[in-house]
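As you look at this complex, bear in mind that one protein chain is not there, while each of the others sits in place.
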Amino acid sequence: MTLFILLFIPLIGGMLAWYSEKFNANLPKKIALVSLLCCWLPLFSPLNNIIFNDNSFALSQWLLNEPHSWIPIFNIGAHLAMDGLSLLLIVLTLLMGLVALSSAWHEITKRTGFFYLNLLWTLAGVIGVFLAIDLFLFFVFWEVMLVPMYFLISIWGYENRHYAAIKFFIFTQAGGLLMLLSLCALVGVHFQQTGLLTFDYIILLQNPISGDLAFWIALGFTIAFLVKLPALPFHSWLPDAHTQAPTAASVILAAVLLKTGGYGIIRFVLPLFPDASLILAPSMMLIGVIGIIYGAMMAFVQTDLKRLVAYSSVSHMGFVLLGCFAFNIYALQGAVMQMLAHGISTSALFVLVGMIQHRYHTRDLNKLGGLWSKLPKLSAFGLFFGIASLGMPGLGNFVAEFLILLGSFEQYPKLTIFAASGLILAAIYSLLLIYKTFFGQIKGPHDSKISDTNTKEWVTLLSMCFILIYLGLHPQPFFDLTYTSLTNLTFIPSNIGS
Amino acid sequence: MTYYASLLSLIPLLPLFSALILLFSKPNKLTTALLAVGSISGAACISLFLNFVFWQQTDFVLTSNLGNWIKIAQLHINFSLYLDALSLVMITIITGVGALIHLYSIGFMYQDKDFKRYFTYLNLFVSAMLFLVLADNLLLLYLGWEGVGLCSYLLIGFWYQDRDNNLAANKAFLMTRIGDTAMALGLFLLFIELGTLNIQDLQVQALSVWSSSNNNMANLCCLLLLGGALGKSAQFPLQNWLPDAMAGPTPVSALIHAATMVTAGIYLIARNSQLFQMAPDVMYLIAFIGTITLLLGASAAMVQSDLKRILAYSTISQLGYMFLALGVGAGASAVFHLMTHAFFKALLFLSAGALIYSLHHEHNIFKMGGLLKKLPIVATSFAIGCAALASLPFTSGFFSKELILEQLIDSGHTNFWWAAVLGAFITAFYSARLFFVVFLGDSKQSPDKQPEKIMSLVLLLLCFFSLFGGIQPSGIQTLMPKLNASGLTTLQHWLPIVLPFIAISLAWWMFKTNLFGKTITVPALQYFHQLLKSGWAFDRIYQVIFVSPFKFLCQLNKSDIIDLHYRALEKISKLLHKKFSQFQNGKLRCYNASLIIFCVLAFAWFIKGALMS
């Protein structure tokens, strides 16, 4: 029941938060905080096992496995399971949930109850996505995380929020529809081939379907995940959504929602369609590389800080795509590490932009400048996370990018050379961000009431710094944690590939 | 040995801890200075002690493991430090010169309100630099490599209120980043080819895997590594960030952009010398690039009017000498020149700093003049620095440059020898010009304050090293296979000794006839002067070839072409909506009419069908 409890805590917490607004407008955020903290309780035992008893988990793929029946007539189960990969991503989700909560604490003043309901339900949806092992259940959670996010953007967003929210919704919904179709096709084909009607991932895994149809089904899944990642031709919802979303939603969006795409590829596309993904790999890597360069070039010309960070996300997630389809353990470990590191560094940048906007009421790069002389702490954090996003060794992003490029260099050296140019381009836009925002003279009259980071902001940002440094200097525990999942998942392609 | 190993790991960790303490605490200026200088001095003492321990030994190795970094499948990366003769020389220079410059900075930066930030960056830099030279694997080296790049960026842009400084910092970071990316690709290729990133294992593996010399793969790997070295050491295609990097505080220029960081490229090649031996084509390329750079830098230094830019171009040129030496296989003399250069160039920069400090941040040498009597200590140290730079006999620069020239002959590269001698001539010329213009002649501006005592002390110490630092460390003599000495002809022996004096006399004559600083009237010469002054116009070339097209391309796509497609989709559906919604106009008669028209048409169609059948 542990996983179900984990899933229901934010759902129930969200309902409570909504209801409690009637009594006091400050109550919902406290309830949200408590329920987010409670979410750590179910994780206690697996984490405890891993930290103090680290040999036992390596033996079996699933740390926790909880199959339940749900709709028996179609053999749809409420099957949740957790392995190292999903544990890692859930920990990231919960951490970033706390960060989002911290950034929303003072920013959100209208309809607080409904806001925290949506925030917690999005998180619940994401947790569900990371845990669901039944494909139908996966799809349900995939949709569950969208709707609250739509409300978060369209109710609490900035000036052009409705457009952004609708764009976000249409893109992801189209991807979701494609996934539903391919999911049904997969189950249908599996039924034809084996006579067994099941939506269960573990069973489907045992008989990977083959043939032409498998390729199309794999493509359907992949595109659904590419939309979420977002990879190149489907990326354009992201800048709008990020720009208009309130800071908390941006954090959730960048830190965890995008990761579901990468997770989906690693968990479903690669193991379920080993042959098809081999065929897809070159084009997917090409898309990844184009995404890296295109995103970086777009980031370079943006004048809106949030848009700049959003396009840098496109560039960084290109690395994830590259790593996922490189078919070796270095690149896969790198892709997972990139998901973690990007989640933290980018959402930290969004938090910072939120703070700047809260203080100066603008996100326009040309109107900012010289913040260092007035807000040295905030600027130092900005410098740190800017440097992190350009891949400074010693921080998580570098380890990730290094491994991804190392892994993909083995098979696609030419593509990787282009991907590596992303390192230079990343430096260009990151330095531009730092240069325009923090250096130079302050523009316009400075309001002396604007203060540097308060304790809450300081603690939030500092802890994110430490996580990034830890990821960069001691990533080994994370590699060990996901090693079993990744080698188990990719043994077929890696044998064929090498 | 474990005792020494823990001492070894203390060397880079001391400055790191000090930087962290400075970052998270709010000490006053005295504590800051004590902490920063103390940590570096501690590291310097340890490295001196290690020097003492391994005195006269050449094949000692000391390792120390600080922990595991990455371990996936075949990829095993540790935080391991590796000390041998080469890295011992390097850490001695870094900590020694670093400690002196830290000490000097106390005086130089005391009035600055960001005193603490300065020392934090500086300590962080020293720590990264030490990790760079002590790393036992290329990934850790890369960490230090990027770390020093970062600190260089932070320190060039230290005075952030002036955006030009930050632009210079961005330029430095980006240009070195281009080289670094090539180097990263080199790491990937090396790992895939040789299965390891450990530097020592690489040398062994390279010998066994690429058995045939001049293997293409070996050339490619070395070429990629060379890319990193070119960026960091400001060599030919990537050299033009260094003059702009002078925007930082002068002690920073002395430490980072003269003595230590820019020599990282030389260290990288010397460290992987066996690897590079497998790639003779790349070695020749290194020598060639070194030659181009040394002439390019020296010629540009002749016409500059900014004090620090002269020194910067001179640094580029001297680094070219080291590359030249590396390229002909004379790694030991390259490292030797690195060492003496660290002394005399640090001395020159610090004296320049003292000048600038005394003269209200005046950088233009033609606004100085006649300062010999007013700033005697600075003048003396500047003179010694210039003498060493011009490699006048019995200064440290003389020994190292002579060694390089000699080994050029020994290795049979006479063309390069001529180029190097020409470079030495120009070097002596611009050093003399610099000294004469600044310190002799009419007084144009009088200093309003003497340099702080602590600064003078450091200058005197460095004078000592610049004069007598020409003792080649015994450890590095066996660094590279000794070339068979073929003996020099008389011309080859005396020409490099005599030429500097001729150059100085020429400079003296030109100074006396007031040729320096005069506006040039001959158009062709003026054009050439402008070309030299802009460092052979590389900035403009890169602007035209790379920067502008890139900016143009990005601006072109600012509204995101792909997004435009989606927006077009949206526009189309909106248009259709508009068209179709026109039918719903609320006019009953229109509805009726369309109903009737439809009925009539349907009826007609029905009848037609009935008639046809």
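Chains: A and B, in written order; residue numbering restarts at 1 for each.
The rule is short, and it goes like this: contacts are C-beta pairs under 8 Å (C-beta built on N, C-alpha and C of every residue); 3 or more make two chains touch, one makes a residue touch a chain.
Keep in mind that, in the parts below, contacts and distances are computed from a predicted model.
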item: Among "NADH-quinone oxidoreductase subunit K", "ABC transporter ATP-binding protein", "Taurine transport system permease protein" or "Fe-S cluster assembly protein SufD", the UniProt name of the subunit that does not appear here; value: "NADH-quinone oxidoreductase subunit K"
item: Partner chains on view for the chain not depicted; value: B
item: Hidden partner chain, touching residue among B:30, B:491, B:524 or B:588; value: B:588
item: On subunit B, residues whose C-beta touches the chain left out of the figure; value: 584-589, 592-593, 596
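One rule holds for everything that comes next: only the chains that are shown with their structure count from here on.
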item: Intercentroid distance (Cα basis), subunit B paired with subunit A, Å; value: 37
item: List of subunit B residues in touch with subunit A within their complex; value: 67-73, 75, 139, 142-143, 145-147, 150, 153, 157, 160-163, 166-167, 170, 173-174, 177-178, 180-181, 184-185, 187-189, 191-192, 550, 553-555, 557-558, 560, 562-563, 566
item: Footprint of subunit B on subunit A - complex, ascending; value: 167, 232-233, 235-236, 239, 297-298, 300-302, 329-330, 333, 370, 372-373, 387, 392-394, 398-399, 402-403, 405-406, 409-410, 413, 416-417, 420-421, 423-424, 427-428, 431-432, 435, 438-441, 473-476, 479, 483
